[in-house]
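For this depiction, one protein chain was excluded, whereas all remaining protein chains were kept in their positions.
So, chain A:
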Amino acid sequence: MNALTRRGLSLATAAVLLTAVAACSEDANTPPAEVPGVTAGEIVVGTHMPLTGPAAAGYSEIAPASKAYFDYVNANGGVHGRKITYKFMDDGYNPANTQTVVRKLVLEDKVFAVLNGLGTPTHTGVLDFLKTNRVPDLFVASGSRSWNQPDKYPGTFGFNTDYTVEGKILATHIKATYTGKKVCFMGQDDDFGRDSLVGVEQVLGAGAVVAKEKYVTSNQNVAPQIGALKAAGCEVVVLATVPGFTALSMGTAARLGFKPQWVVSNVGSDYLTLSKVLGEGKVLLEGMVGISNLPSPVDMSDPWTAAFKKIHDQYNGSAPFNGNTVYGMSVAYLFVQSLQAAGKDLTREGLIAAVEKGGFKGPGLAPFRYSKDNHSGMGGGKLTKVTAGNQEFFGPVYETDSAAGPVNEFKEERPAPPTNTIPAAA
């Protein structure tokens, strides 16, 4: 027997033996014992965010703001004695990267929950993975209605006002204020744009939107779409666009000498973010109508804004204080609220049950709708308008549902923030 064959044979024998041993191992049938990401002194949570790439403008500031709030909570003793570690990873707004990044967070870093994963196309891809691994998927940063499927995705909850609700509220305003004007629509070619259009048409009627255009983030040229809107004689244009594309659309329209009334979805209407992108061109934002469900970042008379600004200055000072910062802190506040409600014995099931029980109140202007059979986020918002370089709220807070329900005024007052801006234990 020569050396090569002998070596091959011994290798094969060893392999067969090892296979037999492996087949006998029990690991496939024993459930894991402890709660991942939770120890006596720590809770590890993670998220995926576009820190680079086409959607990074503005959005890259959200996760650091949430982290700043957690740092503040940790410095004040944490939640039930546990400090929150927030790991955010860049997916560049590319769904393929999101896959890897979220797997790394869940499988390697063993996070307890995924918090505020950003983006409709990106997050859609990880829904099944998070479900299979029973990871709570809290407060997704997008208004797609996909997050509200409690039967299919029991652990997933939205945060934003969904795009259809937003569309309905914006359209109600258009119906009342711009009667008889030609209304057009331009939206992102995914759930974002489509859901928004559904809401707009729900209120205005199916034939009322004269021209409908769509764009994709990989193509930075929106001149054909804007040209078509101009040619259709649009007087009011509803934009369901991310900030970069709100700016792009307005800039392109200005170049084409097209000056409609802009009515913009929540995600794409933060004045501070847009004016940073537009620079000198920020005069184009004058008169823009938007919608928001969170306090204004410039209105320091709002007690929540003032409280968040204080935390921001101490823990996130180098970053700008804008709508994204307020957003990130509000999400973090809601998460701490849910942790408080889930109690000392923290489990994934307990946390989900606590969120489903609902009743959370905080900086948000509109109510959260969380219940056992509703996993959508906030149910409304308040309109904003840019006047003389200031984005100001006007009118009442509206709320409605994602279906055919009426658009109502929401009259309930927000509570003032707790003295230390940390929600009390339930």
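Definition applied: a contact is a pair of C-beta atoms (placed from the backbone, for glycine too) under 8 Å apart; a residue touches a chain by one contact, two chains touch by 3 or more; residues count from 1.
Here is the rule we use: contacts and distances are computed from a predicted model.
S.K.: For the complex's missing chain, which UniProt name, "Acetoin:2,6-dichlorophenolindophenol oxidoreductase alphasubunit", "Pyruvate dehydrogenase E1 component subunit alpha", "Sortilin N-terminal domain-containing protein" or "Branched-chain amino acid ABC transporter permease"?
M.R.: "Branched-chain amino acid ABC transporter permease"
S.K.: Pick from A:V45, A:V73, A:M89 or A:V222: which residue touches the chain that isn't shown?
M.R.: Result: among the candidates, A:M89 touches the missing chain.
S.K.: Of the residues A:H80, A:R103, A:K181 or A:K385, which one touches the chain left out of the display?
M.R.: A:R103
S.K.: Of the listed residues A:P64, A:G155 or A:G268, which contacts the missing chain in the full complex?
M.R.: A:P64
S.K.: Can you say which of A:T47, A:S66 or A:T124 touches the chain missing from this structure?
M.R.: From the options A:T47, A:S66 or A:T124, the contact with the absent chain belongs to A:T124.
S.K.: What residue numbers in chain A mark contact with the hidden partner chain?
M.R.: 1-2, 4-5, 8, 11-12, 15-16, 18-19, 22, 25, 27-32, 51-53, 60, 64, 89-90, 92-96, 99-100, 103-104, 107-108, 120-121, 124-125, 127-129, 132-133, 189-191, 216-219, 318
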